[in-house]
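Take a look at the structure set out below.
A single protein chain has been omitted from the complex, and every remaining protein chain is retained in its original position.
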Amino acid sequence: MIDFADVAMRLFENMYYLVSVILFVIGFHTMLTHSNLIKKVIGMNIMDTAIFLFFVSTGYVQGGVAPIIEPGVEQAYINPLPTALILTGIVVAVSVTAFALSLVVKIYEHYGTLDAEEIMRIRSTES
Amino acid sequence: MEDLIVRMVSRIVVPFIQVYGFYVILHGHLTPGGSFSGGAILGSSMILFALAFNLERGAKKLSHETSTIVECAGAGWFAILGLVGIYMGQNFLTNKEAGFYMGAPGDLVSSGAIVLITLGLGLKVASTVVTLFYSLIEVEGDAHD
Partner (left out) sequence: MTFINVIHAHSTVLLIVSFLLFSFLMPILERWKNSWCATMAVAAHVLAFVFIGNLSWRVFTEGTIHYELGGWSPPWGIEFVVDYLALFMLITISTVSFLILIFGTVDLTHELKPKVLGLYYTLYLLLVGAMMGLAVTNDFFNMFVFMEIAAISACGIISVKSDRECVEASFKYLMLSAVGTGCVLLSVALLYMIGGHLNFAFAAVAIQDVAHIYPNNILVALALFSVGFIVKAALFPLHVWLPDAHSSAPSPSSAILSGLVIKIYTVVYLKLLYKVFPIELFDLLPVFDMILILSALSIFFGSIFAIVQEDIKRMLAFSSIAQIGYVFLGIGLANSTGLTGGLLHIFNHAMMKSMLFLSAGAIIYCTGIRKIDDLKGIGLKMPVVMGAFTIGAMAMVGIPTTNGFISKLYLALGTLDANKHFYLAIILISSFLNCLYYFPIVINAFFGESEEEDGEEEIQVKKLPLRMSVPLIILGAGCMIFGIFPKYILVIIERAVEMIL
């Protein structure tokens, strides 16, 4: 028999992971099911953000602060490595988004629509 | 778009944004932030200027050509700083052993190659943001202006 209070407690303790997984699924769903191209790009961004949240929260220490070491102060510091990596990840995500948006602009120029199904229809009537 | 308030406010605000951007870039080795955050701030000031006035005046300050060149030069600067390590007989991207000036921790001029890398990459990110802006706006620019 599953103890629901226990499960709820553990989920609450791992709230960051839970939220990031939910966000990941939302982003993935948006990306795959919406036919609007801009919404696909937004979905991709939500997905990336979820992963970044997940990665950053793996390095969090309860009660820790940013690791700027001042002489004479004893404190718990968070793990700086995931934060530094995710900064790189954000940069990469920004450049992918910029590239995707520029492609969307080009697609709109060529087809006059942002709807993926409409584009499929135009292509099938052409060939 | 001819709007006096937007133009005056952005004319006042742009220098402050740029100073703040440079502050974030130059303190990249001391505080949170650094080349990407600072460069994005710096680039956004140029975008604000170009949006508040018009593309021609923005391009007069920093043209598409210049921003492309600065962008590539920034990335090349990073590679060259890495090669300095090899030149000094150490591994690629070596910092202290390659003879960069380390200074005292907490000073503005310290941490050897890191501050130079941050400066170069900050300019690179700023110009990248501007280049992206120009590239996107020039594609559809003909329809609007």
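In order of appearance the chains are A and B, and numbering begins at 1 in each one.
The rule we apply is simple: a residue touches a chain if its C-beta (ideal position, glycine included) is under 8 Å from a C-beta of that chain, and two chains touch if they have at least 3 such contacts.
Note that the structure is a prediction, hence the values are computed from the model and not measured.
Undergrad: In the complete complex, which positions of chain A touch the hidden chain?
TA: 24, 28, 31, 37, 40, 44, 47-48, 51, 54-55, 58, 81-82, 85, 88-89, 92, 95-96, 99-100, 103-104, 106-107, 110-111, 119, 123
Undergrad: Contacts of chain B with the missing chain: which residues?
TA: Looking at chain B, the ones touching the missing chain are residues 65, 68-69, 71-73, 75-76, 79-80, 82-83, 85-86, 90-95, 97.
Note that in this section only the chains that are shown with their structure count from here on.
Undergrad: So in the complex, which bits of chain B are touching chain A?
TA: Listed in rising order, the residues are 30-32, 34, 36, 125, 132, 135-136, 139-140.
Undergrad: Along chain A, where are the residues that touch chain B in the complex?
TA: So the residues of chain A in touch with chain B come to 66, 68, 87, 90-91, 98, 101-102, 105-106, 109.
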